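The complex is shown incomplete by one protein chain, all other protein chains being positioned as in the whole.
Up next is chain A:
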Amino acid sequence: MPVRVALENITTPSHVSGANSRRNSFQSCTLLTVGQAFSGTQNVSSLQKDEAWRVNVRIQGCDLEHGYLCGTMEALNVPMADTPVVTFWEGEIVDTKNYTFFTGKWEAAPEDDIRHWTKFQSFGPLLSQVEVDGGKSVDLSNYPYIFMRWKEQYFVNVGTDCGLTIAGFYYVCFSCTDGSISGFYYDPNSSPFQKLELKATNDGRSGFSFSSYELQ
């Protein structure tokens, strides 16, 4: 989700997959597959005032082999925008093969990483090992939580002159049990620890529904 521009100097790092072709044993979770939708809020409070924006997320692509996920994020009641603002984001799944807990870019030092990851309760048991090597030796294949970084890449329905920035990125923790998502936005130039909280949605149905596509 975009936040307000805080500084003039906006940088948008390009996506570097960093992927390799090794197969990994990372298990899929049916709640984190294409087509799945989530909704909730992002707290954008500052010292001046309390504020939260409603947010919808939709998963559009998922490639576990490369630790890749992508989708759109829609911010519904952005004060400066006339319409909901939609952004396209790409995610790195921390699978310890394609990506570790250390970001290594986007102005995030290992200390910033640890500071954010520790905000998730489910990260607790992993902390000591992650401090040593970024989590390279941790086996997450059967862990009921999936840690990710989501980085917005472009605005889908508004121009870059909309007065909003997507310079930062999210530290994300996904619960495989119920599909709930927690996240913290990180941008050294924005308010720290803006919390994202999302729950799986079901379009008013009495249960879970799934759809899919296959690219050729």
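To be clear about the criterion, contacts are C-beta pairs under 8 Å (C-beta built on N, C-alpha and C of every residue); 3 or more make two chains touch, one makes a residue touch a chain; residues count from 1.
In the analysis below, contacts and distances are computed from a predicted model.
Missing from the rendering is one chain, named in UniProt as "Armadillo/beta-catenin-like repeat protein" (options: "Gustatory receptor", "Gametocyte-specific factor 1 homolog", "Anaphase-promoting complex subunit 4 WD40 domain-containing protein" or "Armadillo/beta-catenin-like repeat protein"). Within the entire complex, the positions of chain A that touch the omitted partner chain are 15, 17, 21, 27-30, 34-35, 58, 60-61, 70, 72, 88, 90, 142, 144, 153-154, 156, 176-178, 202-216.
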